[in-house]
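I have a structure I would like to understand better, so I am pasting it below and will then ask my questions one at a time.
Omission of a single protein chain aside, the complex is shown with its protein chains in their original locations.
The block that comes next holds subunit A.
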Amino acid sequence: MRPENYEAQRQPPSHEYELNIGPNHPGIEGNYAFKLRLHGDRVLEGKADAGYLHRGFEKLMEGRLWIQNLAITPRICVPDPVPMEVSYCLAVEELCGLEIPERAQWLRVLQLELSRIAAHLFTFGGHAATTGMYSPMFWGIADRDLVLDLFEELTGGRVYHIYNIPGGVRRDAPDGFLDRVRSTLDYLDSRLPDYDNLLFTNQVFVHRAKGVGTMSREQALEWGVTGPNLRATGLEFDVRRDDPYLVYDDLDFDIPTEEAGDAWARTLVRRKELVQSIRIARQVIAALPSIAGPIRCPIPNPLAWNVPAGSVYTRVESSKGELAWYVVSNGGERPYRTHVRGPSQMHAVQVLEKLSVGCRLEDVAQTMFSLDACPPEVDR
């Protein structure tokens, strides 16, 4: 925050002006600045400016034991922390050649889908708030809290669970937990018509969101767009189905798509994914009681754990898109290098800069939120 970076530059007279949005603003789930050059209310150029949430996690992880790093991984993306934990654990397991027990895999899937539901509820609310509708935001946050209650019961933590460890999960589901998950899912299901009335068929929202931040499928592929943003351009691709991990092969779910590629289509894809995530979570609840066995495989002493040398690239589908870890071990008790590839590293930087050109000032925040960008993933 040095003043020279924010001082107005003396410019020759013109009708153009500059506007700094951020680092605190309603368009994004964290601190992130977006510098605009405008003519009237039309955006001529947008420049993303990250770094307000840089915590040096990749460097920190090189200095800590494999097991200690678990406390760092969920903090990389606050609204959707579980995929971070799971993909890091998958990487360590692949390096060690560990076979995860089936029950742990199902528990992980349950967690992943609950986390996706929570993240999507958060995004709807935020997206609605950028168009001036605050009720969906309160509703979304309130319903997300019910999912966080389930996480608290299962893991002890509401946001940062640190529930997965290499080899499995930390503890089994408590008695009656699955019934409580079921009743929460039933409740969320019953809320969907309310959401439709409030937001998804609300003409104020539909008119505001349609045609904003439109990209074609070719552009999306060119710019490295993944996840719901890519599916909103009509490409039916999901890491869970096309590069499966855990037990997603055994689960029955659809991959919703939309054709338009604008903010409205992206929101609709997330709305339909919510239904699919509830469907997957119900399958897990039905299957879990019949799957006996341990919840983790035997692991070496975690405080003196030398992971075999090698490198591995593991991908999962987070609520925002393709999430991957590149983990390198030199056979020591600490990772030699860890690199996280978050979907927002594309969405919040290049894609946002390109989509904001020609957009109106009041739609900039909406474009940001419709991409579901998460600045902590960019900064790490």
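What we mean here is this: a residue touches a chain if its C-beta (ideal position, glycine included) is under 8 Å from a C-beta of that chain, and two chains touch if they have at least 3 such contacts; residues count from 1.
What we mean here is this: contacts and distances are computed from a predicted model.
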item	value
Options "ABC transporter domain-containing protein", "histidine kinase", "NADH dehydrogenase (Ubiquinone) 30 kDa subunit" or "RNA polymerase sigma-70 factor": UniProt name of the undisplayed chain	"NADH dehydrogenase (Ubiquinone) 30 kDa subunit"
Residue among A:149, A:179, A:194 or A:222 touching the omitted chain	A:222
Where the unshown chain meets subunit A, residue by residue	2, 5, 49-51, 54, 56, 58-59, 63, 221-224, 226, 235, 237, 242-243, 311, 313, 315, 322, 324, 326, 328, 336-337, 339, 341, 345-346, 349-350, 378-379
